[in-house]
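A single protein chain has been omitted; all remaining protein chains appear in their positions.
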Amino acid sequence: MTDASAEMGSSPVGAVPASFLALTSAEREEMLAAIGVSSVEELFADLPSAVVLERTLELDPPLSEVELSDHIETLASRNVHTGMELSFLGAGMYDHYVPAVVDAVLARGEFLTAYTPYQPEMSQGILQAIFEFQTAICELTGLDVANASGYDGATVAADACFMAKHATGRARVVVGQTVSPQVRQVIRTYARGFELEVIEAPIREGVLDPHEVGRLAVDAAAVIFQQPNFFGCLEPAPALAAAAASAGALPVAHVDLLSLGLLQAPGDYGCALAIGEGQGAGNRLSYGGPHYGFLAARQDLVRRMPGRIVGETVDVAGRRAYVLTLQTREQHIRREKATSNITTNQTLLALAGLVYLSWLGPAGLRELGELCAGLTELAKATLDVEPLFEQPTFKELAVRTARPALDVVRDARALGVNPGYPLGRDYEGMDDALLIALTERRSPEDIERLSAVLTEVGA
Amino acid sequence: MELIYEKSKPGRRAAVLPRRTVPAATIPSELRRSAPPRLAEVAEPDLVRHFTELSTRNFGIDTGFYPLGSCTMKHNPRANERAVEVPGFRDLHPHQDADAAQGALELMWRLQEILAEVTGLDAVSLQPAAGSQGELTGLLLMRAYFEDRGEHRSEVIIPDTAHGTNPASVTMAGLELVDVATDERGNVALDDLRAKVSEHTAGLMLTNPSTLGLFDEGIVAITDTIHEAGGLCYYDGANLNAVCGISRPGDMGFDVVHINLHKTFSQPHGGGGPGGGPIAVRGFLEPFLPIPAVTRDGDRFDLDAHRPLSIGKVRGFAGPFGVFIRSYAYIRRYGPRLREMSEAAVLNANYLLKHLREAYDVPYDRICMHEFVVSAQSLKRNHGITALDVAKRLMDYGFHPPTIYFPLVVAEALMIEPTETEAKETLDAFVQAMLAIAEEAREQPDQLHEAPRSQPVGRLDEVKAVREPVLRYLFEGHPRRE
Partner (left out) sequence: MSRGESYPDDLRYNRDHDWARLAGDEAVLGITWHAQDALGEVVHYEPPTVGGRVVAGESYGEVESVKAVSDLIAPLSGVVLAVNSEVMNAPETINADPYGAGWLIRIALSDPAEVGSLLDAAAYRSFLAEQ
C-alpha cells in the first residue's frame, strides 16, 4: 500500500483524511492570497521556533471510514457485553431497557450537534427540553428546583457538599458507608479542595443507624445517605433525614430515579437536597459513561446551586419562551466566587432521561419499581444462598457465598452467567459477598438459571 | 409550543413492561410513596412528535455554520455515532472483569498514547468529564505534588483573558487566584508576571493560543519564569485545535494539560454536554493522576487502582467512555495528518478576519490562530448597534452567532471560530452577512434592534426570568402565557 500510494504521489503517511475538510487546493491558494501570505506556514510565524514541532506526529496512518469501522468492530469484539452472558451486574450501573424512542430523539442532529444554548432564540428546543427535565426531577424528588444535570452520580454528591458547606458555614460532612464506594471516593477527592472533613457513618445490619448518624451530624454541614443503598437495602430514610436536620445538617438523599414511583420522595421526608445517577433511566451502560447526574434542592438553596438552570419567561411579543437563568451563580460571570466551575454538563444524556421518563409515565415507573423489587423477593426465595442482610430490598440483593465471591464470579462466568459484583472489591470482610442486580430485563427463568449455576459452582 | 406535561392525559402511556410473575414487593409502608410523580402521560406517537418538534426549534452544526468562539463547533462524523452503538461498547458494564473488557481498555490505552504524543507529555488520565473538571483535577494534582514535597504553595496566576472556569477551578481546589495583565499585543504582560511570581506560586494557568485567538509570542519566557519560581505550568486546552501537530504544550513548557475532547476531537456537544477533559502530565506528576489508571502489560490491558499518591477519583469509573470512542475514531481518520486539520482551521479564521476588518474593529492586529476577536465598538459609538444586535441579526441570515462579550478585555467583543470543516462558500456567505449587517447598522438600525425575526421567538425578557423565576412546570398553578 505504501508503495502504491508513493507512486500516486500521496503523502507517505497514508490516505487522504480529507473527508472532513472541504477546501480544495485551488481555494487554499486563493485564500492565502486574499490574506496576503504565500504559505500556510506564514500563518504560524508568531510561534517561537523553540516551540515548533519539527517532525510529523508519531501516530498510526489515517484510516478510511471502512477501515475504521472494521477496527472498531475488532476492538469491540474483545469485550463481553450484557447480550453475551446472563448478567446480574449492577452496583451503580444497570442493565435497564432503553426504548427505541430514546435513540430516535438523540439521533436528531439539531440536538446532538448543538452547543450550550447561549442564544435562546435559536435554542428553544433544547431549552424547553431542559425545563421539562427539571420538572421531571422536581416531581420525582419532591423538591422545588433542579439543575440541567451534573457529570454523574458521584460528582453531584461533591456538589452537594460544596453547597452545604456554604449554606451552613460548617466544615464537615457525614457520608454513610452504605453509599456507593465510587461516590464516597469522589467526595473525598473534592473535599480536599473544599477543605471539608469527611466522616463515614458505619454499616449496621446493612443500613445506617439514625441515632448514630444524629450523633455524628453534630457540627456537620450535610448528611449524605443513599436510598436504596449500595447493597440494595432500604434505609430508614425519613429517620436519617430527621436526625440530620435536628443536628442542623442538610439531609441529602442519593436516590435511584427508578425507585421513586414506589418509594417516598426525599423532599417529602425533609431532605434539603436530592442527588443521583441517571444512567438507569434512559442511558446505555457504555462502560461507565457518559451518563447524567441530577441535583434537586429546596427553594432556599437555589442561589447556591451549581450548573445551568433554565427558566420560563416571555419574548418581546409576550410569547412564552425559555432561557438560561440565575447565571450570576456561574463561572463565566462570578469567576472565582462561582458556585462551581461546571460549564459542560450532560444535557444530551439528560434529554435521554426525559424521553425515557416520559415514555414510562407515572404508571410505568411504579410498575417498573414493583417488578424490580418483586424480582429481589423472588431471588431471596429461589437462591440457595443467604442474604447478607435482613432488610427490605429494591432491585439489588447482597448474598453470602460459600466460596470467595471472586472465584464464584469466575466459575459462573465460565458457564455463561455473570452472577454479580463481588463486594470484597470495596468492603473489608466481604470477600464472600456478592451483589446481585435484578432489572426488568431479567425473568424468573433467569433467576432459576442463576440459582442452578450458583449451586453448580458451589456458592 | 406546549410542554409535554400540557399534552398529558391520565391513563395514556407509551411504555408496556414485560409481564413477570413475581412476589409482591415488601416495602415498609412508611417508605412507600403516596402521591405519584406527575410525569408525562402520552402515547408513543405524540412522544415522538413532541421531541421532533422541539428539535426543529434548535440549531446544531448539522443545521448550519456555528462560529462560536472557543467552542470549536466542527463537523461531527456520523461514523463515530455508529462506533458508539456497537454492542460490545454500548452494552459493556463498567464492572465487567478486565479480561472481558480488553477491547475497551485497549481503546482507552491507545487514546492515552495518542494524547500524550499530541500534547508532548508523558502520562494521561482520561477520567475528567469535561474541561473544567480537567482543570480541577490538574490543580488538585499540583497541590498534591507540592504537599508531597513539603512545599506550601497556594497561588495560581491567571491572565485576565482566561475563561471563567480557570478562576472557579482555583477556588474549588482550595487555592488562591492572582491575576496577570495582557499587554498591547495580546500576550501575557511579562513584567507583570515577573512581579507576581514568588515562593507562594503554585503555578500558572494559560490558554495558548489565548481566548483572543493569539499565540503568545513570549511563551518560552512565561513558562521559564514560572519554573524558575518553582511553580508548575497548566495548559487550558480549549484552543488546542489551532496547533495539533504544529506545536505541543509540552514543548512550550507546560507540565499539565487538559484536552477538550468535545472541541478539538469532535465529540458532539449535545446542547451542552457530554464532553471529555482528559489531562496529560509530565512523568514526575504521573503518580498523582486519578485512579484507576489504564495500563498495559504486553498484550494485556488492565485498570490499576494502586497509586498511593493519587489524588483519588474525580468521577465514577474510568471516565466517559463513549466520548473516548468518538474522539479516538476521529483522530484515527487523520493520524499524523492532524496537522492539516489545525492548518485549515487557522487558514479559515485568517480568511474571515481579513474580510471582516473592513467593517469591524480589530483590537489586536495580528495574524490570528484558529479564532479571532473583533469589536462592534465603532458600530456602537456611531450607530448605537451593539455586539448583541449583530449577533441577533446573524440568526436572520441563517447563522449561529459567534461568542459575544468575551473575552472581557475587549469591549463589544465578537469572538469568531470557523473551524476547519467549513467550505469556502460558507465562509464567504458569512462574510457577506457580517458586512451587510454593518451596512444595516448605518442605514436601517431598527432591523438590528428588532432582530431576530426569523426564529420561533424574539428577544427574551431575561430580567423577568430572574425576578419572577419559574424553574419548572407548576401544573395548575403555572402562569398562563401565549
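A and B are the chain letters, set down in written order, and residue numbers restart from 1 in every chain.
Methods note: a residue touches a chain if its C-beta (ideal position, glycine included) is under 8 Å from a C-beta of that chain, and two chains touch if they have at least 3 such contacts.
Every value quoted in this text rests on a predicted model; they were computed, and no experiment measured them.
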Visible chains in contact with the missing one: A, B
Option touching the unshown chain, where B:E147, B:D251 or B:E462 are the choices: B:E462
Contacting the left-out chain in the complete assembly, out of A:A45, A:V218, A:A317 or A:I333: A:I333
Absent-chain interface as seen on chain A, which is shown: 303, 327-328, 333-334, 337
Residues in chain B touching the chain absent from view: 405, 462-463, 465-467
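As a convention for this text, only the chains that are shown with their structure count from here on.
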Separation of mean Cα positions, chain B and chain A [Å, integer]: 18
